[in-house]
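As you look at this complex, bear in mind that one protein chain is not there, while each of the others sits in place.
Every chain is named by a letter (A and B) in the order it is written, and numbering of its residues begins at 1.
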Amino acid sequence: METLVMPAINFAAIMPETILSIVAMVLLLLNVFVPGEQKAYLAYLSLIGIVVAFFSVVSGWNAPLPMQEGFNGSVLQDNFSLFFKAIFLISAGLAVLISDHYMVKEECNYGELYPLILFATAGMMLMASGTDLMTIFLGLEVLSVSLYVLAGYNRSNIKSNEAGLKYFLLGAFSTGFLLYGMALTYGATGTTKIAKIASAAALDATLSSNPMFVVGMLLMAVGFSFKIAAAPFHMWTPDVYEGAPTPMTAFMSAGPKAAGFAAFIRVLMVAMPTLKADWSDLLWILAVLTMTVGNIIALSQNNIKRMLAYSSIAHAGYALVGFTAGNGEGTAGILFYMLSYAFMNIGAFAIIILVGKKGEPNNNVEDYAGFGVKHPVLAMIMALFLFSLAGMPPTAGFVGKFYLFSAALKSGYVWLVVIGVLNSAASCYYYLRVMVYMYMKDPVEEFDWMKLSPAIWASIAISAVGVIVPGIVPSIILQLAQKAILL
Amino acid sequence: MAMNYPILTILIFLPLAGALALVPFWRRERWAKGIAMGCAVVELALAGRLLFAAAGLPAASGAPGGYFLWEDHVWIERFGIRYTLGMDGISLLMVALTAFITLLAMLVSWRGIRERVPLHYLMLLVMESGIMGVFLAQDLFLFYLFWEVMLIPMFFLIGIWGHGRRIYSAVKFFIYTMAGSLLMLLAIIGIYLIHGARGGNYTFALHDLIGTPLDPGTALWLFAAFLFAFAIKVPVFPLHTWLPDAHTDAPTAGSVILAGLLLKTGAYGLIRFGYPLFPTAAKAVTPLLLTLAVIGIVYGSWVAYAQEDMKRLVAYSSVGHMGFVALGIAVWSPVALSGAVLQMVNHGITTGALFALVGMLDERTDTREISAYGGLWGKVPLLAFFFLLFSMASAGLPGLNNFVGEFLILAGAFRVTPVAVVIAFVGIVLPLIYTVRLVQQLLFVEERRPLTLPDLSLREGAILAVLALTAVYLGVHPAPLLGLLKVSVALLTGGLP
Partner (left out) sequence: MLEKYLILSAILFSIGTLGVLIRRNAIVIFMCVEMMLNAVNLTFIALSKHLGNIDGQVFVFFVMTVAAAEAAVGLALMIAFFKNRESIDVEDINVMKL
């Protein structure tokens, strides 16, 4: 008797995505029945969903290959994608924790927020584990469409409207480039599967000089650069980050950026190893531009959200340094860095949320004058996040930067690293400025409007632990990152 | 004496633990002060105990030559980073100096600091941890970590409790040193990768990396990065510009620690890391370093003469004195190097004392202008006496501590570069001129403005008396300290002619 051959659908490979999507849909339904003042329950439910998804991510670690593959090879839940999925879940969880406080304060607690965060996270996951251009595109769009709404979520606030609209127009525009790139790559290789593109490139040496393939790669690089906000494709970032509701800014700068890197890395490293010399040069330029532009403009920012937006551009630049290295160390460095960045950045934004009044008229650096006197513990934690962003030891930010830079040095990119290091020194200035105001200026305000809720405390505490512990004992995470790199 | 507990780890982390313990007391100043002072006293006791026991300690097992205490554990295996601490004669002297100066800094700021007192003591304790770590780390990564940690509390000390353009000075200090140390980090990674690529053993352990064969060009670049980072801290002339600003605007405790300890970390770094790792490159840049050291000696003293602000004067005199240290290191002979290390200790004590004195005057009258004072000798005899004593010590009067160090450095240097020594002699004379002027203006000229000046309190008198005794003791009987240095210095200089 012949056994029935099942189609190669393996739900285990998209288990976390499935969990999140189901929870999100249930929440959407529940939202109709939950009255306005009890929307916090939706946050708790979504946290449960995130925790369950996290467990499924953990249980998938080191699974045998047949368990990883699904949907006829369109998704691959390997360690690489699992590490990224953990980053996404952590940033989503922290974003949910800091959201309720903000949404109540800004009076836009509509409740759809939480399902949207979950959908966005599912999209990111699909991007990280997609091994087919189609899956990556789909994941990217699930993410982007959710993010457009999240950026414009505070619909009565003009800044938020602008952020949403701007993000939407530029995001859709960049998607066009990405898609065109995918189409041309498909035309040159006859497939949309990344592994098959790689084998086509390996078999056919002329492919690397085929204009269709090269232009396809370039267009895809442009599309991904938009998503990770690499200069010169970063113009949307500051406005969107400044205008979006602060918890969503925190979320966007951590999760989706990592997702962009995940897909970018997989496409370039796996599909186009034959073109490595070319894309390394390209990434070199991109990295230098991104770091320098981000840092230089950040120097002159007064609005702290905007400053962190530019700094997040600079941080993408540091990650690109590791990407340029093109070796396993570099990839592991990016994994480690993205994880640390999620903690330190969301932590800093959590404190910005706490300090902000309704409508956030007080987001300027000057508004932090004397914060260290009035709230010594919170200020100390903020200083910790800022030092980590600046790359001072003993924080996760330092270890991450160290990892990235040493990977690039190993590949011989001395000048790139020198530029990175000088950038890093310059970046100290604007992080120090916040500390100067927090500690060295006399208080103007009493900071008595600040309300500390348990959720926001939890998010700050988790972030602080996530910054300090990997800074002192990074071995475990380094080992995980090492096991998670692509070949 | 058996050291069966990790005394080096305790030396480093006790102040940090104390700093954390202060956090719950951020509203209770007396408690915070008490805890901080307790930590500092225990540190000094530990260091003192080591100082007296060191001569009898056997070499530590598993350690390179000259080290009598050694702790070694795996830390971050992935990169071959180890938690390695070691103490030889040089480290011991520096550790003792650190414990001593930190306690001094706490005592001099006992009354002067009135705002955010617990935070101030917290910063001093974190500082002590960082500096101890710098003097004890034997792994480049670990060293770099402490090196950076040191920056943070100093930034806050200057910025929060400083005077004048305190914020500008704090930020300038931070960025300046950060730029230098980041380049050093690159060089550290560089030598790590080169060493690893050669034998497959990726490690940051200092004593494994020493002797890594490098081609001359690379070695020069790597050494240049180290030199840049350390020379900023020392400071070697033209990289000194952060120092007068930082010193002038820092609070008294900050100045004492800056002059007494932070500058030493730069010189120590050159002795422990820069020269041993890149002997040939170091030899190649010796003429440059000699020249800069001599320029620093003359320039520092010259500019000090023109200062009206006492604190700035002492700050510039530091540039001159540290020029001597740089000279001793550049010569790299046993005599000169012993002199350099000794001079580091001496300078820490005299300059620390001078800053403390200036701080005391400033606390009383709110001005540091030399021209505002006069006739102190008659009004506050005790204070004036100590001022005279430490000024003379700073100027290198025989019988006091600075003389010994400077003499050894010059004696050692004379065999190598007589010309440099001749010019440096100018550097011995110039301090005499500005010191005499300072002392005369302050103590003996007629009183220009009626100032209400109480004489020294018991606390202040005790601080200064202890310092004075140390200065005199080191001036007449430096042999025990030189004995401690002997082995390490001989081992270090063995590699270079």
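As a convention for this text, a contact is a pair of C-beta atoms (placed from the backbone, for glycine too) under 8 Å apart; a residue touches a chain by one contact, two chains touch by 3 or more.
These figures come from a predicted structure and were not determined experimentally.
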item: Contacting the left-out chain in the complete assembly, out of A:F54, A:F71, A:F88 or A:F168; value: A:F168
item: Contacting the left-out chain in the complete assembly, out of A:G190, A:P232 or A:G359; value: A:G190
item: Candidate in contact with the missing chain, chosen from A:R155, A:K276 or A:K451; value: A:R155
item: Residue numbers in subunit A that touch the chain omitted from display; value: 133-134, 137-138, 141, 144-145, 148-149, 152, 155-156, 158-159, 161-162, 164-166, 168-169, 172-173, 175-176, 179-180, 182-184, 186-187, 190-192, 238-239, 242-243, 297, 306
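As a working rule, only the chains that are shown with their structure count from here on.
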item: Subunit A-subunit B separation of Cα centroids, rounded to whole Å; value: 43
item: Subunit A - residues contacting subunit B, complex; value: 373, 376-377, 387, 392-394, 398, 402, 405-406, 409-410, 417-418, 421-422, 424-425, 428-429, 432, 435-436, 439-440, 473-475, 478-479, 482
item: Touching residues on subunit B, where the partner in the complex is subunit A; value: 23, 26, 75-79, 116, 119, 144-145, 148-149, 151-152, 155-156, 159-160, 166-167, 170-171, 174-175, 178-179, 182-183, 185-186, 189-190, 192-193
